[in-house]
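Note that one protein chain is taken out, while the other chains of the complex remain in position.
Order as written gives the chain letters A and B; numbering starts at 1 within each chain.
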Amino acid sequence: MVFSSLNFLFIFLPVTLAVYLLVPQRLKNIVLLIASVYFYAWGEPVYVVLMLLNILFNYVAGLQFAATKNKRRRKKQLILAVLVNLLLLGFFKYAGFLVGTLNSLFGWSIVWKELSLPIGISFYTFQALSYVIDAYRGKVKVQKSFINFAVYITMFPQLIAGPIVTYSEIENQLGRRTINIAKAGAGIERLILGLAKKVILANNLGLLYTSIQASAERSVMTTWLGAVCLAMQIYFDFSGYSDMAIGMGKMLGFDFPENFNFPFMADSVTEFWRRWHMTLSGWFKDYVYFPLGGSRVSALKHIRNTLIVWFLTGLWHGASWNFVMWGLYYGVLLIIEKYIVLRVMKRLPSPVQYIYTFVVVILGFVLFGNTDFTEMGKYMANMFGGGASGFIDGAFLYYVKNNLILLILSAVSCSPIFRKLLNKISRKNSYAAIGICLVLFFICVAFLVYGSYNPFLYFRF
Amino acid sequence: MKKSNENRKKFHILLTVCLAFVVVIFDILFFVMPDRAVSETENRNLQLFPRLTWNTVTSGRFESQFDKYVADQFPGRDAWIAAETTVQRFAGNTLSNNIFLGSDGYLIKSFTDRDNDGYTAAVRKVTDVSEKHKDLRQYVLVAPGAISILDYRLPVNGAAVAGDEDRFIDNLLRDFSMKGLTAVDVRQNLRDMDASGIQVYYRTDHHWTTDAAYEAYKVFAEAAGITRSDVEYNRIMVTDSFQGTLTASSGFRTGETDSIYVYIPEDTGDENDQGPGVYNVINVDTGVKTASMYEPAALDTRDKYAVFFGGNHGELKIQTASASFRNILVLKDSYANCFVPFMTADFTNIIMVDPRYYLGDLDQLISDEEITDILYLYCTDSF
Partner (left out) sequence: MQKKKQKLNIAEGAVLLGIVIFIICIMSANSSADVPISVIEQKMTEQEGLSDMFRQDAASVKSVYGIVPSEFMYYKTDAVMDVRELFIARASGADEMDAIESAAAEHISGQIDAFTGYGPDQVALLEHSVSMKKGDYFFLAVGDHAEQWQEAFIKLIG
């Protein structure tokens, strides 16, 4: 089921919330579990079994840690648990990719019947791993209740598109959390903002990008416009989903970590990655980077650690070489910034810093958005004049004029202005703020009723 | 400070109450209102409650159809769609689903350039047949769309975003001429007609008007060596509430309507039953024989353009009272439907074939019917 659908917003969510809020405290987790399994099964009627088996396995693995004192045996259990999780993820997500790569490298022709990818497997596998590893480390207490553990993995707001919530962040909330109407309202505010980002901004930016990408001839400006639209589409789609997840979490009484902090306001690549998909970089830091030694090692080893983490980050995003390239692209840039550029850059005027970051980030998204290398190459070449029909053309002017309001709203929404404005208004006049939220909500409903174009970008995850 | 926090809390509480109220109302409406099977405004069938079986659930079919069901049966669907298009218009959007919102309420379908393979296929659509019948007189009429004739109506710079239909037609006509066909180019005539104030295309549909078809026919007649003995027609309006395909598929609910005219020959036939107004129309697929090229019942449906011949058919045979002894095969799309009625005075037999729906053997047909002329009449979309 997709958050930005009428079925979800008007049937699943209200019914689930109604039952959840009405039942007594001790039954809330089981209600949430049942609803979340239903939610997942709606989109994956067969793979829901896989997810449940995965949960069972990790639950038992946790119990084993609690029952075992012997250090060596615990370590073996950890290795087994991590391996099983990674093998499952690898099998369903990367097997075809591996086979294809081997075939092209060695000229073999192994045939592999592609299995469809279980939705959300990248997210729930990483969450399960965070539990298993932290339980081994003793950072968290082993969860004795199967229901509580299953709720952690499956709870529907973050199951399919994040944020990646580590078990340690939510351990206490599983047992006790505050649920009240004001918190629910804060959640609804967040939900509506996220929904608007997705339905009003992301979807329409996507349509514009698709038209531009499909044109046979483009000018340089048009190509850049397209790349900017792609970048903003991915940002609004992803951060919109995270907003909705955090909002729904609040309605259920949970406080989820933030996932995005206005990344396009960054003035360096390092800063960008402190603001983009923060829970993923956080996860890689805790479970890969620090165990490898992080930055407390020789420069050479630090570079190795960084590249490993970024290779994996890229690979996590999709079973395709362009994603790996995208990860390494940023890995290399971060290394360059850390060791060479940053000191110099901080002395340059602000606009230069922002422009540099902007160009780097936009190019990164072109890498991210094209699985086909020839298409990607053509598009990038266009951006720098190769094969383009001039610097600027009538098509560019048309696209801008036709989508002026959309582009302006999108640009402003990359900053905290709207969120802060709504906050301010709500503090002066709650009725005005309600009006704004309702209008936004109704516009979203109108778009959802009309739209057949509502892409779900996370099928790769 | 305290008041500000209080307000914020009040806002949150009220927001919850309001949203809950809205959702409950819509849910009640959704369950209480009966499901609609058809949407007139969108011109499509709506999803009803999907079939629930083990198979449909495990394959995901039930789920995706159910999602569609909620959207299709959502209370006030038509109003919501109108709201969406209003927002789009307000935001300055003039292109929706490949259709431009032009000046004066004109909806203009965009044109997509063909790549090399697409162009070759377009040429072959005609030459696959024409090469086998070089002994006959063959004509090609590529009907332009509003995108080239009414290009000045496009939003500013809109043409930069559309393909080049004019050049496509230039290329086609040139290539067909080289293959020995007579190319009929009606573009300048249509532009002149538009300049003189006559409506050449419908505002809400991609077809040309009957007036434009008549003008195109005159150009064709000259190329076909027909000396038009002046056939007098009565120009009759059959409807003024026509809303064509572009309204439904673009989402621009402009509220515009068009009028459809038909040209009925004044000369309804002399005592020997001769005259351009006398003919038989045989629908070869169904075997039904009528004396009219028009289907008035279509005027009560949404697809009013189907008043011409009742729409598209695989094969229609028209036997006229003309003494020209020319039998013409018209390989066509729907643009020919309002064009062919002008041919009754000049061809003894007119066979209309729409290749999309024709299942027979064209070569056999051509020899059986003793065809003397072939006219290929398509709009650029059909290539």
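Convention: a contact is a pair of C-beta atoms (placed from the backbone, for glycine too) under 8 Å apart; a residue touches a chain by one contact, two chains touch by 3 or more.
Here the structure is a predicted model, which is why all the values come from computation and not from measurement.
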Touching the absent chain when the full complex is considered, from B:55, B:103, B:234 or B:292: B:55
Among A:60, A:79 or A:421, the residue in touch with the chain that has been omitted: A:60
Among B:248, B:262 or B:318, residue touching the chain not depicted: B:248
Absent-chain contact - pick from A:26, A:113 or A:296: A:113
Given B:134, B:289 or B:356, the one touching the chain that is not displayed: B:356
Positions on subunit B where the hidden chain makes contact: 38, 43-45, 51, 53, 55-56, 59, 61, 65, 245, 248-249, 285, 303, 311-314, 356-359
Those residues of subunit A which, in the complete complex, touch the missing chain: 46, 49-50, 53-54, 56-57, 60-61, 63-64, 67-68, 84, 88, 91, 111, 113, 115
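Assume only the chains that are shown with their structure count from here on.
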Between subunit A and subunit B, centroid-to-centroid distance (C-alpha), Å: 44
Contact footprint of subunit B on subunit A as seen in their complex: 1-2, 5-7, 9-11, 14, 42-46, 181-186, 188-189, 211, 215-216, 393-395, 397-399, 401-406, 423, 426-431, 433-434, 437-438, 441-443, 445-451
Subunit B residues within the subunit A interface of the complex: 4-5, 7-20, 22-24, 26-27, 30, 57-60, 63, 66-67, 70-71, 74, 77, 80-81, 83-85, 87, 90-95, 113, 115, 155-161, 251
